[in-house]
Structure formats: C-alpha cells, structure tokens
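My questions all concern the structure below.
The complex is shown incomplete by one protein chain, all other protein chains being positioned as in the whole.
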Amino acid sequence: MAQQSATPAATTAAPPSATPAGGTPVPLASIPPASAYAPPGAFPPEPLGFYTDTSVCIGCKACEVACKNWNGLSSRNGGVNTLSGDSYDNTRRLDGQHWRHVKFIEQFSEDRTNGRWLMMSDVCKHCVQAGCLEVCPTGAIMRTEYDTVVIQADVCNGCRDCIGACPFGVIDINPVNNTAMKCTLCYDRLHRGMEPACAQACPTASIQFGPIAELKQRAQARLEQLKSQPRPESRPEPRLYGADESFLGGLNAFYLLDDEPEVYGLPNHPALPSQHLPANVGLAAVGAVGVGLLGLLGLRKRRMDEFAAEARAEQISDRGATDPGMTLGSDEEAPHA
Amino acid sequence: MDRVVLSRRGFLRLSAGGAALGGLAALGVDLRPAIVRAQALRLQNAKPYPSVCPYCAVGCDTVVWSANDQIVNVEGDLRSPINHGNLCPKGAAIYQLHVNPNRVTDVLYRAPGGDSWQKIDLDKALDMVADRVKKTRDATFVEKSDDGKTQMSSLEIFSLGGATIDNEWNHLQQKLLRGLGIVAIENQARI
Partner (left out) sequence: MRLGRGAATTYPGSLVHSDAILIEGSNMAECHPVAFRWVMQAKLRQPNPATIMHADPRFTRTTAMADIHAPIRAGTDIAFLGGIINHVLNSKRWYDEPFFQEYVKTYTNAATLINPDFKDTEDLEGVFSGLGPYKEGKWGLNGFIGQYVSKTWQYAGTAVGEAGRSAATAQSGEQGVQSGQPGAAQQPVSGKPPYDDLVKSLVPPPATTDPTLQNPMSVFQLLKKHYSRYTPEMVANITGCPQDQFVRVADTMLNNSGPDKTSAICYAVGWTQHTYGPQMIGTAALLQLLLGNMGRPGGGIVALRGHATIQGSTDVPTLYHSIHGYMAAPSILKNHETVADYLKTETLATGYWANTPKFFVSYLKSVYGDAATADNDWGYAWHPRITGDHSHMPMMIAMAEGRVKGMFAVGQNPAVGGQNAGFQRKALANLDWLVVKDNFETETASFWYRSPEIQNGELSPESIKTEVFFFPSAQVGEMEGTFTNTQRLIKFHHKAADPPGDARSDMWFTYHLGKRLKQLYAGSKEPRDQGFLNMTWDYEPDPEEVANWRIKDEPSALKVIREINGFVTGKPDQHLAGFAALKADGSTTCASWIYSGMYPKPGIENLRAASRNPAPKTAKLNGKELTGAELSWGFAWPANRRALYNRASAKPDGTPWSEAKAWVWWDPNMPDPTTGKPGQWTGLDVPDFALAKAPSAKAKPGATGLDALSGTDPFIMKADGKGWLFAASGLVDGPFPTHYEPIESPAPNLLYPKQQSSPVLKRWDIDGNPRAQPADPQFPYVLTTYRLTEHHLSGVMSRWLPWLAELQPELFAEISPELAAEKGVGNTEYVRISTPRGQIVAKALVTRRMQPLTVNGKTLHHVGLPWHFGYQGVVTGDVTNNLALMVGDPNVTIHEGKAFVCNLEKA
C-alpha cells in the first residue's frame, strides 16, 4: 500500500516540480496508466476531513455536481425544479440525493455602499461525536479509520432515526434505494488514494481536503490574514466553526466563516440528541441577519418532508442499463472499522 | 420507418411498439442509481483517456474513464497546468452529457408539411442530404459576377456552427463547402 500524504491538489498552486523541460517539448502523447490518476494504494489511516474557507467560495456548485458524478446520485424530480427565489440557491438543502449544498447569503445596505454576497458549500460535518452514529439501531453508521462517519447502505433499514439526530439537518432518505444517505467523504476514493470529488473539483480551493491537523493550521493562518484586513466596524469578525472541541468533540468538516454561524444557517451550539437540545438547525431559531437581507432564509427552515414526498414520487426505470459498475450490493472491500 | 408522434404533452415519444426514443425526457428522470459504495469499482478495469472539457474555452483538462466501450467516469486531470484537477459544475457533469437517456441515438426525418418525426436509416439519410446539397448548389451556382469577375459560388446554402466542435471538423466542413462553392459559412465566433 502506497504511503502518501493527503495534500489536496486543489491547493497546490505551483505545478509539480519535475525535470525542467527546457525549450524542447517532450511529447507524452501515449495514454498514461490508470495509476497516474488513481494510485493503487489508500491514504494511510489518520483523521482526514474538509476545511471549507467560505471567504473564497464563488458559489459555482462544482462541488455539488462533482459529488453527484462520483457518487452516482440522481436529481430531485429528475432535474425538474422550481426557482427558489432565495438568491442562487435552488438546491435548498442537503438530503439523500444532495450531499453538497451551496448556500447564498446576500447582505446589502439599502444604498449599496456596504454589500456582500456570502457563499458556503455545506456538507456533512463528520462530527467527532456523531449523533447519527449514536442513535443508529442497526449499526449501519460506522466510524472509519479516517475518523469520518459513513452510512452503509446495505445495512441501513431506513428507520430515519439518524435524520432527527443530526443537529445540522444533513441526512435524509435517498428515494432511489430508500436508505438514509449523506456524504461519505468519498470513502471509496480514499481507498484509491484519490481525494474527495468535491475538493478536487473546487476551483478556488474553498474546499480543502487533508489531515485534520494540517487543515487546522492552514485555517488558522487564513483566519489571521483575514482579521488583519480592514473591515467595516459593524461587520462581525471572521471565525472558525468546528475547528476546536467546543462542540461535538470537533467537526472533521469545519469552516472558516465570515460572519455569525446563524447567517449561514448553522446552529451556534449544536449538540447531541442525548443532550436534549434542538434536533436540527431547521427548528433552531435563525436570528435576524444582515442589513436588508433579501435572501429568504425562512426557506431553509422548511424541513425536508415535503421534498421527500416529491422525491418519492419519482419514477426510476431502466436503472443502470447504461451505467456499468454501478449496482447496489457489489463487493467493495469491507470497511475495516 | 418507425413513426414518431407528438404526445399530448408535446414531448418526443415513440408510438406503441417503438423503442424508447428520447428516453424519459418527459419525466426528466435521471437513470443513475444512488449508491454509496463501490463507485471506485468502476475504475477497476477502466482505462483513463486524456480529454478536454467541451464547454467554455478555458479548456480544462479531463480524464475520461471507460471500460468495455462504456464511459464510466469523467473528472479533472490532476496533472493539468490549466486546471489542476478542478472543474466547474458543467465540467463536472460531462459524464451526463454522454450517458443520458435524453440523447437521441437515431436519425430523424421530418417530411415537408409533416406533423411527426420518422426514424430513418443513417446511410439513407446521408444520401438524401447529399442529393439536396447537389440540387440546391447546382440550381444556384454563379460562375461570374455581374461585373464579370470570377465568382464560382452559391449563396443559397448556409452552414452554421463550429465553435463547439473539433478543429478537424471545422477544417473538413469549410473545405467541403468551399470546395463546392458554398461560402456562407458561419459559427459563434463573430469576433
């Protein structure tokens, strides 16, 4: 098994150092071997996760689609959708088919002298103390060797307990196989030495993947840089969210936020269900945010039941006929939990 | 010829007995199953082919994985100095541009005044187009302009498109048309 560091390619600005080509081009037209893109070995076991720097997110949604592409996720209603009116967010929420969700927050003063358009790619937080894992009756939810939290579809019985247990509203039933689903941090790719699809696709390195310890250092440096820049007095300080152990033992997908967590629809004090605190952000109070905020944050409060109903109505047929290698219950190596 | 009729909802559908044409366009259903595991298995016997994103002109490098003549995955090329593995949402969706039940895979023909598509044979369709090109060209060809200059062209056939298509097609299309004397050739690049 190849030992390799989990430095995400998205953050390496400089091309790999290699033998200088000089002025003479070196043709390399032959098709490279698979190992050039998917090394045969897995990442060594250590806590891995996401650091999402929301201050550089351009809201392109490449993460949403790259996730769907790799994980073979369908679209709600086969792609037929309505305009939410909530800025450019038509995905609306995380659920069983949407494991990444880009949020858009418009903050503009009436005279436009003070204006921001915040964007943030939301995802499962892979909590160190995970409520979903705690309540799962079948043992379908496991903690992996990378300290991530993964739902095994073939063990899940669709009981929905985990849905209510998640303080972030991440999990929902996928209407295609009727099991609870969410981000796996591309567990299967990690076993191939490939970084998660969303992080690889992200053009601005807003989503960074790597060992948690290294990510925290990077996030701290960026935070200090941001804090050193001038900002209007009325504007809340940038901060890290979930990068320490102040709640849920820490988040393996943590954030750099440029405002209060509530502005991004994140609970200020998320807690485990066993602690009898609000079960999810949707029921948590969302504070009044920003001056003249037009984004209809209320939409985010809408829970997924109505959407789940829509999704269940989907007609799926001929599944997999054009899609080799994508069948349920295949023999991927068993997770060594 | 299979007859294709318009459904009440106006979507393209085959009448009874025909194979699915346009797939599930009416429902817009995405055929890909949702699973959590084993995606990496797709790559097990697949071969990576260096490719380029077909959307905008940034020209992001991609890798198209295929096995048994089926495309199984498309993602950004990590080695690329253009995009270092990054893609935008369109680039990330290239797989679905290929594997998509809404794709038409038959040649369709609509007769003058007709109210439906008909499926026709590829070779026959090409024969018919060649015949139309020749007839129109021959009927409208001008050898000399009014002031006696060499003109050698027909202005009554128009070719539109090219900026989304390989350079090699652009070369063949302009060569064939100019070879025939057809000069109204145009694509999206008007500047």
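Here the chain labels run A and B in written order, and each chain numbers its own residues starting at 1.
Here is the rule we go by: contacts are C-beta pairs under 8 Å (C-beta built on N, C-alpha and C of every residue); 3 or more make two chains touch, one makes a residue touch a chain.
Quick caveat: nothing in here was measured; it's all calculated off a predicted structure.
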Which subunit A residues touch the hidden chain?
13-16, 18-23, 25-32, 56, 58-62, 64-65, 68-69, 74-85, 87-88, 90-91, 106, 108, 110, 112, 115-119, 203-205, 225, 292, 294, 296
Please give every residue of subunit B in contact with the chain that is not shown.
6, 10, 12, 22, 25, 28-30, 47, 49-61, 64-66, 69-71, 74, 77, 79-84, 86-94, 96-98, 100, 102-115, 117, 122, 125-134, 136, 139-141, 143, 145-147, 149-153, 155-176, 178-191
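Everything below uses one rule, namely that only the chains that are shown with their structure count from here on.
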Counting only contacts in the complex, subunit A reaches subunit B at residues 9-10, 12, 15-16, 31-34, 36-38, 60-62, 64-66, 68-75, 77-80, 96-97, 150-154, 174, 176-177, 181, 184, 187-189, 191-192, 194, 197, 200-203, 314-328, 330-332
Report the residues of subunit B in contact with subunit A in the complex, numbered from low to high.
20, 23-24, 27-44, 46-50, 63, 67-68, 70, 72-79, 81, 83-93, 95-96, 99, 101
